[in-house]
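One protein chain omitted, others in place.
Letters A and B mark the chains as written, and numbering starts fresh at 1 in each.
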Amino acid sequence: MMRRVLWLETEHPMQLVLGLTIWSLWFVTAYGGLSVVCALAPPAPEQGALTGINLVLGGLTLVTLGFLAWMTQRCMAAARRKRGRLRYMSALAGGLYLFSTVSVAFVGLPLLMLPPCL
Amino acid sequence: MSDTQAPGKHERSESAQLHRELEVVWRNPRGWRALTVVNHSTLGLRFMATGLAFFLIGGVLAMLIRAQLALPSQAFMTPDIYHQITTMHGTVMMFLFAIPVLEGLAIYLIPKMLGTRDLLCPRLTAFGYWCYLFGGIILLSSMALEMAPDSGWFMYTPLSSGEYSPGKGSDFWLLGITFVEISALSAGVELTVSILRTRADGMALHRMPLFAWYILVMALMIVVGFPPLIFGSVLLELERAAGMPFFIVEQGGDPILWQHLFWLFGHPEVYIIFLPAAGIVSTLLPVFARRPIVGYGWAVAAVIITGFISFGLWVHHMFTVGIPHLAQAFFSAASMLVAVPTAIQVFVWLATLWLGRPRMSLPMLWILGFLVIFVCGGLTGVMLALVPFDWQVHDTHFVVAHMHYVLVGGMFFPLMAGFVYWLPLVSGRMPSERLGRLGFWLTFLGFNLTFLIMHWTGLLGMPRRVYTYDSAMGWDIYNLISSVGGFMLSAGIAMVLLDLALHWRFGRPAPPNPWGADTLEWGLSMPPAPYNFASLPTIKSRHPLWDNPALGDEMARGEHALADASHGRREILGGEVLTGRVRERIHIPSNSWWPLFAALVLAVVCISLLVRLYPLALGAFLVAVAMLLRWAWENGGHPIAAPLGDDEPTSPPLHSRTRGGPARFTMGVSLIADGAFFHSLLFGWFYLWSVSPQWQLPEQSPLDPMLLIGAGIAFALGMLWLERRLRRLYAGDETRLALAFYLIAALGGLHVLLLVALLWQADLAPTDNAHDAVLVVSLAYLLVHGLLATLLMALQGRRAALGYVGVRLPMEPGVVALFWRYQLGIYAILAVSLGVLPRVIGGGA
């Protein structure tokens, strides 16, 4: 039987910071990865926005988006089920996950439009 | 204690007796001994008064700037003096006014709002205050000596480095600011833990006053945001004093690293200033709208989001340094995103007003002023987040105008609202409406006259930080208007301060809860007693005073918890983080000389570094460490704190009789700050490695792998042993505890010795190239932590031998174990980053 992992519960305070922490990690990875690639092996500017680094970072963005969206859905569903403090914490966590999801999508948008290293 | 009968004579004398007892335990001494005070109300007020004094100095500097720029080609000041004054204006306002005043307000209010008697670490509050005061005085003394820093408040290298600023100015800045930041960090740690762990019984997170949420996020942001700047300052000072070339391109460093570290702190700092101010708005507005805030959850979410997103914006201060456009777009998008939580708050406030029955009064006027100015500043902020527009107006007066709109509008106006609002609590008297209104309008109009027009001056191309300009540029009239407005603004502020001063004598006495507020601080006597509450309430909703207007009297009569001080301890309640349910009785230390002495000795360290008397600095530093350890010695079961007795309270128990309690939290939050410092170090290493143009990685890593592994193993063994011994202690076995602790400490000592050998054998040339300099700093960081871990463990052995640690007093070794885990973690990470990765990826260019 699977043991219940306490901090994965939707009302755990961890959920209040996890979503935005994931956003931060994604952000740092995207910025750091881009900087390192541009410093070491910049792709030719002729390629436009369709370079390896854009694709890799885009893929990472999609994975992150997927996870955050799933957590949003979990927390929102839990918020509808629960009452009182548990409901409050789940709803708050859900809102924060939702914002993180949108943030990843929004900040990741330029990956589609811009060449990486100029 | 609680008596349900109508208050009779007997009961009144009983409550008087309680207040007398509490007074004896919590009293602030007078005369010289007032320097030993650790009480949060006194220290909060000291913070605010000192901050206002620095504010006046910063304001005079601002007026000098406006006087110089009022007319073209003025010779009022020489350029060197002008640059000193602009640098100091920014520095004083940011570091010596804005942050400390808000910390002071939080220190003063948070325990009162949370329904407790003091912050968790009172001596730390006092220590923070003294560090702030001494650091501020050292920084300002540079102006009296005419050697103030003059490289701008952001201290960009290489302009601020030894070659281009050979004077002492930059040293004053780096050392003074680092000293002041110790104070910010200690306030950050202490506020975080106090908010999480010392709330009134039943005050679950979702019943906490919104102000506490804002301060919680602010405090955590300080904890994470300040270490990068401290780290940067340490590096720059090492470069200036010891010649380690972290920021010098020719030797493998990179000046842009400074900008990253500075803004990694600098941008969150803007929100560190804004959030508490917004917290004031969120507290006052519902009171004057006469209804609970609408969308409490939305506001909390907005605050948390702001706290996070603000760490993803720092590069928007660096859009012109030539980083890839795509990376700029990330930061541009993140910078725009921060508009969302801010807009949520603005509309939460609007909805509250809309659905309430608002009434006008002086604090509300300041809030309206805040709204107008802040919304305007926020909108120009969104404009600036757009990269191409920023390229055009970056470093022009447009940015100066934007920044003052955000900072003055977003911080000063709410602060004034808060001052007026909480004044009756502090003094028992009401401020004057008429003088206050006049002051407000002068300030508001003067501010807009100064800075609205300044946007335009910037758009016309006037750059920042020029000490003069040519009439041919066509900026004359706009600058003159700004200067006139600036003087009007100062007249307004003078009037406001006059009102504050006069009210102390002429204000009419305030009735209880004069504004009809809902939060606990208004249930106190005005001014509050040093112990705040004679008994600590149980909370069932977000609006305790609206639910039960008589709560204040009940608490004063001692009808609630902890209404007993006959034991002579300063006691508060510790609760669960989430629910606020009581877990333990926390006994906190009383007045002490140690904070003042330790800060004084640190001031000696600071000054001897300035005049480059390194042996004296080292000696004073060791004395300071000894004092801090001595201070920590008087804890837990020590006779001065709470020695073991036969009639120990059991439900709830004293916190030093539990396995960690709030002390673990304090250590944990401190380690978060330390971890932020460590991450800056790691960032510096990888940044220089990957980006610095002339970085040289040696062919072969200079670190000996055997020593590297050996030091790690020694420490890991100590760690494992400590964990096992702790489990046995918790199981009730304290045989030969002291011996075990001493032996574990010896393993720590071996770790330190091997580290010294590693450093010795590596034969580094830190003044030669940045690579070796970073290696030395990293190893020194490990060494300091290793030494501290060893020392703390050895002291635990001594305490176990003396009976301050044992089965009945199991708290402390668990706290030390946290520090050991931290050291093991960073050791592993650094060993991989410095020792293994260069071998794997390879040296060369």
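Here is the rule we use: a residue touches a chain if its C-beta (ideal position, glycine included) is under 8 Å from a C-beta of that chain, and two chains touch if they have at least 3 such contacts.
Simple rule for what comes next: contacts and distances are computed from a predicted model.
Name of the non-displayed chain as stated in its UniProt record, restricted to "Glutamyl-tRNA(Gln) amidotransferase subunit A", "ABC transporter ATP-binding protein", "Cytochrome aa3 subunit 2" or "Membrane protein": "Cytochrome aa3 subunit 2". In the full complex, the chain left out of view touches A, B. Which of B:241, B:383 or B:529 touches the hidden chain is settled by the complete complex: it is B:383.
Of B:29, B:79 or B:825, it is B:79 that touches the chain left out of the display. Check B:372, B:445 or B:494 against the missing chain and you find that the one touching it is B:372.
Touching the missing chain, out of B:332, B:532 or B:778, is residue B:332. For chain A, the residues touching the chain absent from view are 45-46, 102, 106, 109-110, 113-115, 118. Take chain B: the residues that touch the chain left off the picture are 78-80, 83, 151-152, 156, 158-159, 164, 249-250, 254-256, 294-295, 298, 302, 320-322, 325, 328-329, 332-333, 336-337, 339-340, 342-348, 350-351, 353-358, 360, 368, 371-372, 375-376, 379-380, 382-383, 385-396, 459-461, 463-470, 473, 693-694.
Heads up, the rule we're going with is that only the chains that are shown with their structure count from here on.
Centre to centre, using the average C-alpha position, chain A and chain B are separated by 29 Å.
The residues of chain B lying in touch with chain A in their complex are 204-206, 297-298, 300-301, 304-305, 308-309, 311-312, 315, 323-327, 329-334, 337, 340-341, 577-579, 690-691. Residue ranges on chain A touching chain B, taken from their complex, read 13, 16-17, 20-21, 23-24, 27, 30-31, 34-36, 38-40, 54, 85, 88-89, 91-92, 95-96, 99, 103, 106-107, 109-111, 113-118.
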